[in-house]
Every structure is written in C-alpha cells, then in structure tokens.
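The structure under discussion appears below in the form of structure tokens.
The complex appears here minus one protein chain, its other protein chains still in place.
On to chain A.
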Amino acid sequence: MALGSTRTLVRMTATTASDLSSVTSSDAALRAFLHGLPGVDQVGAEQRAAMLGTRSIKTTAKAWAIDLAIRMVDLTTLEGADTPGKVRALCAKARRPDPADPTCPPVAAICVYPAMVPVAVEALAGSGIHTASVATAFPSGQAPLEVKLADTRAAVAAGADEIDMVINRGAFLSGRYLEVFEEIAAVKQACGDAHLKVILETGELATYDNVRRASWIGMLAGGDFIKTSTGKVPVAATLPVTLVMLEAVRDFRDLTGRQVGVKPAGGIRTTKDAVKYLVLVNETAGDDWLDPDWFRFGASTLLNDLLMQRTKLTTGVYSGPDYFTLD
C-alpha cells in the first residue's frame, strides 16, 4: 500500500499526459492507480470545508458572487409530473430570471428528462442557454449498457448539448473500476459533441477516498464535468465532497493539462450555501474554475433565493417569495 502510493506520487509528478492511457489498460492497472492516489483524511477534509464556510462575503463581493452563482445555475426539473408547459415556463425564467430587472443575468442551462428536451430546445432557441438532459437510465443507472447508450443518443438527437449521466455504482463499489470507466467512455462517444457530466452519486459512495477515485475514473474516461449527485437519494451535494472533487480536477489538470468542470447538485437551496461553494472553488481549484463553463449548481429552488438576495442588495428591501415566480 505504502509502496503503491509512492509510485503514484512519483508518477503524478513525472508523467506526461500520454502515459496516463496505460493506467486504463487493464483492471489491475486501473486499480493500482486509483488505490495509489493519496488518501483523504475525513476529519481534515471536513474541517477544511467547515473553515472555508466561515468566510464572510459581504457587500460588493456578495453582489459579484450572487450574479456569478445565477450564471452557474443548471435550472432543473426532473419529475415524473413534468409537462411541456412547465418546462416552457422554466425556460422563460432561465432567460430572464428576474423579469423586473433586466440587469439580472440568465442561468447557464436547463436540465430536464430526455422527453422534455425538444420543448426546452425550442424555448431556449437563440438564448445561448444550454439544454442539459439526464440520460443513462437516470437516476439509478440500472439498465443494460445498450439502453443507456440509446438513451444518450436520443437525448443528443433531440438537441441536448449537455448530457448528465450516472455512473454504475454497483460496479464501482464492487471494485470493477474498468467496467465503470468503459461505460463512461462509451457514453462519452455516444454524446458526440455534447458535453458529458458524470454523476458520481457521492451519497452512495460512502467514503471520500471513493469520491476521489470515482472522480479520477470520470476524468480519465473523458468526462467534461464531474457532478456530485442525482438529487434523488437522501444525501446529495456537501461541501467536503465538493472539496475533494475540486482537488481532483485541480490535480488532473496539473497532470494532463485538461480542465474538467465540477457540478454540485441537490440540497443547495440558499444564497449562503451557494456563496460557500464559490469560496470553496476560489480557495481550492482557483480562479480558472469561477466560470459557468467550469462550475455549475444543479438546483431548482436556489435560483429564487439568489434573486431575493440580489434584490435585497440593490434595493435594501426584502421582497418575499410572492414576488418571484414559482416553477
């Protein structure tokens, strides 16, 4: 174990990007690589995230952070009860989150089920807002690979330019890392030009070591983003999990030169929470990730709280939920 770590660290400093392909050449090679990554001390990671949560972001910094957070929102509706009407309403909100204030920026994307993609694409035409679709038998991922790939292709064919896939947690937790890797790589191929976000479902991965390993699998397999959660299991995004993922994308870029985005999703409901995430990004991965191309929030109710806080900052008055649209 100790020897494995050494080799990995030495490799991490000395390798060039091309050498990394060898780590996915076999199950054994991938396992040796993942288990050789430096461990995550749970107590330390949680303390670091908690400390960053005490940063006090006020006045101009808060205004800047709120606008950035709005631009990073993947406005999401993933319910069996979704209707074209609801999706159209959400798209209208995505374009003009605050109808009363034209200076309010649009969100990054709308995130829907594949069936709703055509509606969203039509409603967002010309806006520059991305259409993200979940795929690969979201949220459980419990379907044959062919079904997952067909799901992905259908969403892309319908016009989605971002695909949020779920990893095979069963394979991951039972140690079949190469299977997880190959599945992600296959979905990435099925995506074509669409961006791929790899949902790790960290709430089911149990340890931060697993989060780090799953992050690396997602990045090695070509994921453009790694994303925490589906929002469909009890534990969704947390600050320490996001911290570990930000460390992973930072280290991956140092090693390979390729930048991968991060998307915490689920459970982020308040401006205060969103600002804590932005502080985490700023002080972990750094400035380069403070952009909607590289960091997103998967959220639905968050947007209204951001709007309320934004209005409060500009007018000095709290207007209350009745003054913002419910979706």
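General observations
As a convention for this text, contacts are C-beta pairs under 8 Å (C-beta built on N, C-alpha and C of every residue); 3 or more make two chains touch, one makes a residue touch a chain; residues count from 1.
Everything that follows uses one rule, which is that contacts and distances are computed from a predicted model.
Per its UniProt record, the hidden chain corresponds to "Aldehyde dehydrogenase" from the list "NADH-quinone oxidoreductase subunit E", "Aldehyde dehydrogenase", "Hydrogenase 4 subunit F" or "Ferredoxin".
The omitted chain makes contact with just one of the residues A:R31, A:R55 or A:K312: A:R55.
Residue A:E283 is the one among A:D27, A:E122, A:E283 or A:D327 that touches the chain missing from this view. Residues touching the missing chain, restricted to chain A, are 1-2, 5-6, 9-10, 12-13, 38-41, 43-45, 47-48, 54-62, 64-65, 247, 278-279, 282-283, 287, 290 (touch as defined at the top).
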